[in-house]
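Complex shown without one protein chain; remaining protein chains in place.
And then chain A:
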Amino acid sequence: MIELKNIEKYYANKGVKSYILRHVSTSIKQGEFVSIMGPSGAGKSTLLNILGMLEEPTYGAYEFMGEDVVSLNERKRIELYRNHIGFVFQAYHLIDEMTVAENIEAPLLYKKVSSAERKSRVADVLDRFNMVAKKDLFPNQLSGGQQQLVGIARALVAQPSIILADEPTGNLQSPQALQIMELFKKLNEEENITIIQVTHSEVNAAYGSRILHLLDGVIKEDLSLQQVI
């Protein structure tokens, strides 16, 4: 599903190159649950951003479902967002002026899903996440964990093939964090959705099937979880 070859990312400042990523090559298959780990500044978020096409690598090739993404134009990229990629953020990034239901509905609007189907899908997801009662509340009326649930529901509603999550539990307390990770695991196992998350937590990483350890922009370790156990 994802092929990275020799990805490099650096910023040149006054002639001095500061590398964020060096020689990153890896491939991720459909249905994997990958955790990217490493100390602060190792380049985890940059790697995730590149995977999410929010940033471009300075060098290297990136293929997403067989397509060369580096040279992709905006319209194609938006198509990928609409149909294949769901994002989950550490700070949830819900739209404050919209209710829970409206937030979840938003990606479907851009996908040009018909109104009736939007309604049923939103209802579906609300039901699945046990949030029917909260559907008319605004984000600031929810707890952090609940907001992140909405964030995930929003990512899922468009039925993506991959979810990119940047420290999804970073702002949450552990019981809520566990709940989120259980949800990810379930989605990964039952619906075969590829999940790539950035995390600091060993516990969270343990829910996945594979761990990429980054240090100073280089992949130090690439563990399949069976090996860890």
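Please note the rule applied: a contact is a pair of C-beta atoms (placed from the backbone, for glycine too) under 8 Å apart; a residue touches a chain by one contact, two chains touch by 3 or more; residues count from 1.
We adopt the following convention: contacts and distances are computed from a predicted model.
Hidden chain, UniProt protein name from the list "FIST domain-containing protein", "Duplicated orphan permease", "TonB-dependent Receptor Plug Domain" or "D-allose transporter subunit": "Duplicated orphan permease". When the whole complex is considered, the residue among A:A91, A:V132 or A:V203 that touches the unshown chain is A:A91. Of the listed residues A:F33, A:Y62, A:Y81 or A:Y207, the one in contact with the hidden chain in the full complex is A:Y81.
Residue positions on chain A in contact with the hidden chain: 49, 52, 54-55, 74-75, 78, 81-82, 87, 89-91, 93-97, 106-107, 110-111, 154, 158, in rising order.
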